[in-house]
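Apart from one protein chain that is not included, each protein chain of the complex appears where it belongs.
Order of writing sets the chain letters: A, B, C, D, E, F, G, H and I. Residues in each chain are counted from 1.
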Amino acid sequence: MEFLVRSENRLPVDTPAERREELRAGERARAVELRAAGVLKRLWRVPGRNATIGLYEAADPAELHDALMSLPMAPWLDITVEALATHPQERQ
Amino acid sequence: MEFLVRSENRLPVDTPAERREELRAGERARAVELRAAGVLKRLWRVPGRNATIGLYEAADPAELHDALMSLPMAPWLDITVEALATHPQERQ
Amino acid sequence: MEFLVRSENRLPVDTPAERREELRAGERARAVELRAAGVLKRLWRVPGRNATIGLYEAADPAELHDALMSLPMAPWLDITVEALATHPQERQ
Amino acid sequence: MEFLVRSENRLPVDTPAERREELRAGERARAVELRAAGVLKRLWRVPGRNATIGLYEAADPAELHDALMSLPMAPWLDITVEALATHPQERQ
Amino acid sequence: MEFLVRSENRLPVDTPAERREELRAGERARAVELRAAGVLKRLWRVPGRNATIGLYEAADPAELHDALMSLPMAPWLDITVEALATHPQERQ
Amino acid sequence: MEFLVRSENRLPVDTPAERREELRAGERARAVELRAAGVLKRLWRVPGRNATIGLYEAADPAELHDALMSLPMAPWLDITVEALATHPQERQ
Amino acid sequence: MEFLVRSENRLPVDTPAERREELRAGERARAVELRAAGVLKRLWRVPGRNATIGLYEAADPAELHDALMSLPMAPWLDITVEALATHPQERQ
Amino acid sequence: MEFLVRSENRLPVDTPAERREELRAGERARAVELRAAGVLKRLWRVPGRNATIGLYEAADPAELHDALMSLPMAPWLDITVEALATHPQERQ
Amino acid sequence: MEFLVRSENRLPVDTPAERREELRAGERARAVELRAAGVLKRLWRVPGRNATIGLYEAADPAELHDALMSLPMAPWLDITVEALATHPQERQ
Partner (left out) sequence: MEFLVRSENRLPVDTPAERREELRAGERARAVELRAAGVLKRLWRVPGRNATIGLYEAADPAELHDALMSLPMAPWLDITVEALATHPQERQ
C-alpha cells in the first residue's frame, strides 16, 4: 500500500557543519537503499522549507514506520503520514 | 491492518422520521455484518454528538473505504481515517 | 512542474442519481484524457471520504488551473494545490 | 469507562542513550503492569512519529490521570484524552 | 464524574416563532428536571452567542450522552464534552 | 462575575525537584487563600496533562488577572480566560 | 468593564432588499441608543467583510449579552467577545 | 498604502448561467475601472479554486473597503485583507 | 488610520529581575511618549496573560511598524496587527 509522507526537518540551526554533512550523507545513502527496495517511490522538496513530501510503499503502517525510523535524520524529523487508497481508475 | 475511524453524521435534522429510522436500521444491520466479517472491531459514541469512533481492520485502505461506503448512512457521514501501526508491545 | 492536488467533492447528497452518474462518467472520461496528455500522473482516494489526492504535471499554475476546471465535477470540488520542487535526488 | 489517549513523546533528542534506554525500559515495564491491571487495553504507534494512541479503561478521569502519570516517561509526554461512550451496539 | 459541556445552538434563524418558543419552553423544563436529578450542576451563557457552557455530573459518558440527547433542542445543538478529573485539592 | 480559566503548566521538566516542590507548595497555599476569599470556586485537572480548568469569581477581569498573577507558578502558566454570562435559569 | 466584540454578519445574500434595509435602519437606530447609553464606545469595519469590531462597556457579561441581543440583526450575527482588563497605565 | 486581498467566490453552483455571466462581466468591467484608478495593481488566481489574490492600493482601509464593495460579485465574496508596510528596501 | 494590535510578551521567564525591570520601565516610558504623540490611544491587558491589546493610530502600516519596533521590549513581542476601517456611523 502507498503512503504520502510529509517530513519537516528540525535539525537545530547551530548543528556543527561536519555533523550536519554526515547526517545528510547518511540520509542520501539510506534513501538510495529505500528506493532500491521499492519503499521510497518519489520525493519532492517543499519550496522554501527544509521539508519533503514523499510517496512511499510498504506492506503496512508498521513497516513504513520502521523504514522512516531507519533514516539517520529521523530523530529530528517531524513526520505526518496519510494512508492512500488505490483509486478505481488505477486498479486492474 | 487496523484503522481508527471518526465519523460525524450530517444527516439533516429535517429528514423525515421514517427515512431516518430506515437508515438507522440499515446502519445497524450492516454494522452487524461488518462485525461478523471482522472488519468492525469496536465502536464508541462521542458523547454529546451524533458521531462515532470505530476501530476497524481491513487488508488495506481501499478495502476499508469500500467497507465504509457500504454503510447506508455513508452519503451523510463526514469520515476521517488514521492508519495505526502495530505497537512492538503487541507484536509476537 | 509537478503539483499535489487535494480535492473534496461537495456534490450535494440529494443530487439525482442520473445526474450524479452522468457527472461521474464525464469525470472518468476527462481523467482518461488528462492521463493521456501527461497532466494527471497518479490519483488516490482518501479513505472514507469522497475525496482524492492527485499528482499532476503542468507547465505552470495557470495551465494546471485550466486542466482542473475542465473536469465536469469542477464546480463542486473544493481543491487545494501545492507546488512541488524537484528533489536533488531525482534530478539528473 | 474507556478513554482514547494520544501521547506525543517530547523527550529531547539529545537525551543520553543510557538515560533514554532506562526510561524506555521503565515505560515497557509499567505498561505491562497497566495491561495486567486491565487499565491499558490496546496500544498503537502513530506511523512516522514518536507517538502512540492507546485504549484505556479506568473508573474515572482521575484514576486515568494517575495511571498515565505513573509512566516513567510522563514528564515528557504531551497527552490528550477523549472519554468514550459505550455504543448501544456494544451494550448488553 | 463531572463534565464540561459546550453547546452551540444551530436552530435555523427562520424557525417559526411558535416552534422556537415551544422548543425553548421544553428545554427549560427538561433543564429543571436535570438539575433536580443532579445531572446539570451549573449553566452559563457564552456572551454574544446562542451558546452555553454547562457543568454536568453523570456516572459515565454514556449516561451524559443520554441526558444531553433528552433535551428537546438536541437535534440542533453542536455539543463538545470534556471529561474533568477531580483535583487533589478537592478530594477528601 | 464568573470566569472559566484554563491553565497549562509549562514549568520545564528539568526544574530541580526541590524548586518544583517549593513552587507546588506555594501554589497550594495561595489556592487555599483564593478559595477562602471566594475567588477560586472550583478546580479540575485536565486528565493526562499538567493543566487545570478553574471556575473563578472576581469583580472584573483586572481583579481576576491580579489573582492569577499572584500564583507562585504564574510565570510558567499559559492561561486563557473566558468571561461567563449568568444564565437566566440561574438568575433570581 | 470593557469588551472587544467581533461580529460577522451572516444575513443571507438573497434577503429581499427591503427587509435588508429595514434591518440596517433598525441596527443603526439601536446603535445610536447604545452609544447614548455608553454601552457602545467605538465601532470599526473589518475591511472587505460585512463584519465589525466594537468596543463595548457593560456592568458584566450578562448585561453585554442583553445589549448585543437587542440589535435587530442579532439572529444573523456570529459574535465573539473578549473581556478586557484595564491596563495599569490607564488606571488612576 | 498597499493591501494584499484574498477573495473566495461563494456564488452558489446553481446560479443560472445567464446571471453568472452577467455578474462576471460586471466584475471584469469594474476591475478595469479599479485598475485605471490605480486601486487594483495586480491580480492572480489561486490555482484550482474560484478565488483570487490581489494587490490593491488605497488611501486607507475604509477606501479599500468601498472599492471592494463596489464589485458586483461582492455579496458572494469571502474577503480577507492584510495591510502591507513598505519595506525599507523599496523606500526612497 | 487606526490599528488593533495584539502583543504577546515572550520575554524568557529566567530573565534576571533587574533586566526585566529595566525593560518594563523603558516600556512604560516609551508608551507614555507614544500616547503623547497620539499613536497609542488605548491599551488593555488580556486577563491571565502577559499580553496586551492596543488601539493605535498611525499614518500607515510602516509608521505603525516603526512605532512598535521603538518599544524596548519589541524583540520579545509576538505582535499581530489588524487595520481597522472607519465605520460610517463614526464618519462625519
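Criterion: a residue touches a chain if its C-beta (ideal position, glycine included) is under 8 Å from a C-beta of that chain, and two chains touch if they have at least 3 such contacts.
This is a predicted model, so every value here is computed, not measured.
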Residues of chain H (touch criterion as defined above) contacting the omitted chain: 2, 4, 28, 31-32, 42-47, 52-53, 55, 82-90
Sites on chain C contacted by the missing partner chain, in the whole complex: 1, 3, 60-62, 64-65, 81, 83-86, 91
Please identify, in ascending order, the residues of chain I that touch the omitted chain? 3, 5, 7, 61-62, 64-65, 68, 75-77, 79-81
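Everything that follows uses one rule, which is that only the chains that are shown with their structure count from here on.
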Most remote chain, CA-based centroid, reference being chain D: H
Regarding the chain E and chain F pair, does the interface count as same (over half of residue numbers shared) or different (under half shared)? same
Could you quickly compare B-D and E-G and let me know which has more C-beta contacts? B-D
Equivalent interface to A-D (more than half of contact pairs same by residue no.) among E-F, A-C or E-G is E-G
Distance between chain C and chain H based on Cα centroids, please, to the nearest Å. 27
Go ahead and note the Å separation of the Cα centroids belonging to chain G and chain I. 24
Which residues belonging to chain E are in contact with no fewer than two other chains? 3, 45-47, 61-62, 64-65, 81, 83-86
